[in-house]
Structures are given as C-alpha cells and as structure tokens.
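Just one protein chain is left out here, and the rest sit where they should.
Just so it is clear, A and B label the chains in written order, and each chain counts residues from 1 on its own.
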Amino acid sequence: MMLEQYLDIQPEVAAALANNQAVVALESTIISHGMPYPRNVDTALEVEQAIRDQGAVPATIAIIEGRLKVGLDEAQIRHLGQAGQAVAKVSRRDIPFVVAAKKDGATTVAATMILAAMAGIKVFATGGIGGVHRGAQETFDISADLQELAHTDVAVVCAGAKSILDLGLTREYLETQGVPVVGYQTDSLPAFYTRESEHSIDYRLDTPEQIASALKAKWALGLNGGVVVTNPIPEQYAMAPELISEAIETALKEAEEQGIAGKASTPFLLARVCELTGGNSLDSNIQLVLNNARLGAQIAASYCK
Amino acid sequence: MMLEQYLDIQPEVAAALANNQAVVALESTIISHGMPYPRNVDTALEVEQAIRDQGAVPATIAIIEGRLKVGLDEAQIRHLGQAGQAVAKVSRRDIPFVVAAKKDGATTVAATMILAAMAGIKVFATGGIGGVHRGAQETFDISADLQELAHTDVAVVCAGAKSILDLGLTREYLETQGVPVVGYQTDSLPAFYTRESEHSIDYRLDTPEQIASALKAKWALGLNGGVVVTNPIPEQYAMAPELISEAIETALKEAEEQGIAGKASTPFLLARVCELTGGNSLDSNIQLVLNNARLGAQIAASYCK
Partner (left out) sequence: MMLEQYLDIQPEVAAALANNQAVVALESTIISHGMPYPRNVDTALEVEQAIRDQGAVPATIAIIEGRLKVGLDEAQIRHLGQAGQAVAKVSRRDIPFVVAAKKDGATTVAATMILAAMAGIKVFATGGIGGVHRGAQETFDISADLQELAHTDVAVVCAGAKSILDLGLTREYLETQGVPVVGYQTDSLPAFYTRESEHSIDYRLDTPEQIASALKAKWALGLNGGVVVTNPIPEQYAMAPELISEAIETALKEAEEQGIAGKASTPFLLARVCELTGGNSLDSNIQLVLNNARLGAQIAASYCK
C-alpha cells in the first residue's frame, strides 16, 4: 500500500495515535447530508468538543479535493456543512472515484470505518448505522455498512438503526456475518429515536471497560470485523416507541397509496416520519450523537490502557 | 496477533502438529447442547478414541474460563457435558465476549473452524453443519457456519445438513460463496439421518487420498475457505427419506397451526421430527459422528503425507 500518497492524518490525531492516546473517529455525511446548515456545523464542533471533554482526540473524517482526511479543521467542517447535499456521499464503492477525480466527499458509516482503520483508529461514534431495508426480501436493498461491519476492525458506537429499516432482518444479517451487537446498559436493541425495540442485542455490557476488553480480545485473536455498540438515546430526548411505530405505519401506507417504491422509498419515509413526529427530532438527533461521542471517548480511553 | 495470550493447545496436539502428524478437530456444542448427559460425554470420548484408532490425534475444541482450548482432557469434556445447556453456545460473533468475561463456551461449527484454523488444524469432524433455514427468503435466517465455510481454511466432515433446513437454498448459498461440497462415495447430498436427498454434490470422491489432494491444491493456491465433505450415515443407522420428509411435513403443519414461527421454529421442528421418527435417532446421531470422525482421521492422515 502506498497510503501516504493519498492519506492525511491531522498532526494532533497522528500524535495521539503514536502515543497510544484515545482517538474517536466521526463521520461527515451527518454534516453534509444529515442536518441543515448551520446546525450541522455547530453540532459537528460540539461533538468534537464532547470528545475532548472526555480526554480523547476527535478525528472527523472526509475526502477533501481527493485527499483522504482523518481529522478536519473548523474551516473544512464548515465547508462540508455549507456545501451540504452538493458534496458526494461516499461509501466503500465510491472512494477511488472521488479520490481520482480530486473531489470532495462526505463519508458514510462504511467509508468512515475504512479511513479510520487505515489510520489505526478503533472507535467511531455516529448517530445510526445503515441496515436491511424493509422489503429487502424483494428489493435486495441492504446498506454497504453491514458488509463493512463484517470486515473492518472498528467499533461503531450508535443509537441503533432507524426503525424505518427492518431491524429484525438487520439482526439476522449481522448474525450470519458474525458481527456482534452490544447493548450499553440495555437489553433491548435501541432504535435511534427510541430507547427500546422489540429486538434483543447479543451482549449487554454496562461499562466502557467491559466493551474495550471485548474489543481487545476480538482483534488480538484476529477475528476481523466491526462491533456495533448500541447506546440508547438519553431518556429526556427519546420518543415513545408507539409514536414512532404509528408514524412509520402512516408513512408506509402513504408511500403505497402514492406509488412510491424502490430508491425513492427511504428518503420519503424518513421525511414523513420526521414531519409526523413533530419538529423536535433534530434536537433528539443531536443529543444522541453527543451521547455516543461521549461513550466512544470512554471506550477509546479504556481501549488504550 | 497475540494468540498465545488467549490460546492453549494441548501438548499432545501441539506435538502432533509440529511433527506433521494427523490431527482432527471436534466441536463441543454437540457435547453440551447436542445430546443428553451422560451419553454426550461417553460419545465425546468414543469419538476421540475412534480418531486414535485411525492413528490420528483428536482435538476437542471449547472455551474454558475464557481460554481458547484446542484439545480437552476428560475432566473438561465431562464438565461441558454435565453443564449442558448452561454453557454458552459460541459462534464467531460470541468468541471475544466469552473470552473477555472469562466464561465457558461450547463452540459451534463456525467457532470450532476458527479455533482449529488458529491452531493449524485442517480437518474437523462433526455431525451436521448449519445452513439456510426454510423460509429464509422471508426471515434471512442463515447460519453463520456458511460464512465461516466461505472464509476459513478447514475441511468439515459431516453427514450433510439436517433436512429441516432448506438444502436447496443452502447449496445455492455455498455456490455463490465458492464453497465446494464433496460427496464421499456418493453422488447425492446426504441429509444427516438419510443417506440421500434430491440434491446433488459438486464432486464425488471415493478415497480419503483424493479428498486430501484437492484440499492441498485449494490451500496451496491461496483459495481461502472451507470444504464441506459429506459422508452418508452408515446404512444400518439410516432412516428412509420418506419417513423423515413425512415427519418434517407434519412438524411444519403443526408449527403453522400452533403459530410457532421465527426463532422458536427450529427447536420446535427438531424436537417434533425427533419424536415423530421414534426414539432411536440419538443412536443414529452417535453413529454418524463416529463415522465422520473415522473419515476425518483418514483424510487428515493423507493430508500429512
């Protein structure tokens, strides 16, 4: 590999990694595509600060003018936040094309895991992961995040997967691929805006130390692949499971009535569920990311001990 | 990798491997979860003896107090057999958690393959492998054994897969993943209690030498992954295919009538098929494992030449 030809690790991040200090990776699709400007930029900076407050170093990941960036400065974060949807959304498949064309790219969960692993970062905090879409039995619409979790050695701290996905099928897919799902202080699979779902997790672990110790065992044994660490949204920001299920049912019915299917389905459902559950979901989204950043920093710190 | 930090290879097994002598791996879920006490312990010891009788060294695999064990002594086998269902069933996903918590674990086909490969053992004998479950088109319920076969360099000698699975879909899945299915002295895919099924195998090979020679070519070429070596149950212990199909049909109908679906389905079907086909299936199960152990030892011996 001639990585250095393509990869820039921010000096602060490189120094932390060299000194075995805690580093937490952060994705950039959440900045460009996940939230409106300027809340996206403010949030990205707050999330970095939350990681620093725990004594760890944040490394926001993106592609800037074809360079793989592990660690962005404020100007770069602002650039991605202002460009928004105009920035290419980059998954595994897309990386070489955005690099070769010297373009900007916002990294998804899959691509962020890849760049984190290239830099040697073991813990990555985000909002939610992709999964198996409802109806994937017919459409085969399954996020590339799941294959990345099967192969790349990074722990992804998240609030679960959004319940417009099929959480049961997502669990089965991860089981077949040998990817563990940890519940942090919970026995139930969190579903992003809700703290609980009808699905279980594989292992409930109640401290960052326990999680770090399982990660160490996994990778020391050469058991390649990621771990999903699910962290329920803080109680005061959580929605009631019935509220969200009802909104999803309504949105699904509307999609069927309006003949919305295939590729158009997911953005429609996400937008309708957001509208139907009231305007406060952005606040919840921000709070769960901050919550995951803090836990990620604690796990990273424990992993370095 | 810092394997030695986690892995104990029994001295006899380590010596055999160092001297290029035949070693056959054995799983432990069959001991703890597959048979009632004390038949499970007696069988585990008989299977080890059957391997010794062929001039090879047995290595029963499990996790004991968080240590990966390749090769168990009689006391350890008895411990797992007595503990039974109380011992955690460990697949790829579970290994780091059981290790980190310093617990006991009985290894499934997938986890046994992993530990065998860590130790350098190339041949593993068991009863049957996991596969694609009936109805997986809807449920995505596919055993992690199949992904392990896609990636880990171990030949698994078995009597096929139980016919409560969907054998046709299992064949397709293995084909997509590039995993060969060998029939030992048979053109038809054995289905555990029956010598034949309506499904074919990829290659009929009639001697352990032919099998060993294909394994050598596969791994010398860097073609990673396992091989399924199917060995029909000895004739005198076999059930008639009609008998077992009928029992499965009945069990499936009962499951539907009683509303048993999802996770609860497989244990229900296994138990009902066992009852419906009479009480002698445990004897058949033991005999097919012994039969596979003998063939495994012969393949391992030929592989070492």
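Assume a contact is a pair of C-beta atoms (placed from the backbone, for glycine too) under 8 Å apart; a residue touches a chain by one contact, two chains touch by 3 or more.
As the structure is a prediction and not an experimental result, all values here were calculated from the model.
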Touching residue (missing chain; options B:96, B:160, B:180 or B:232): B:180
Residue of A:93, A:253 or A:305 in touch with the missing chain, whole complex considered: A:93
Contact with the hidden chain (one of B:214, B:255, B:282 or B:304): B:214
Touching residue (missing chain; options B:45, B:83, B:169 or B:304): B:169
Omitted-chain contact residue, chosen from A:144, A:243 or A:276: A:144
Residue numbers in subunit B that touch the chain omitted from display: 132, 137, 150, 168-169, 172-180, 202-203, 210, 213-218, 220-223
Touching residues (missing chain, whole complex) on subunit A: 1-3, 5-7, 68, 91-97, 99-100, 110, 114, 118, 137-144, 146-148
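Here is the rule we use: only the chains that are shown with their structure count from here on.
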Degree value of the rotation bringing subunit A onto subunit B, based on Cα positions, nearest 5: 120
Distance from subunit B to subunit A - Cα centre to Cα centre, in angstrom: 36
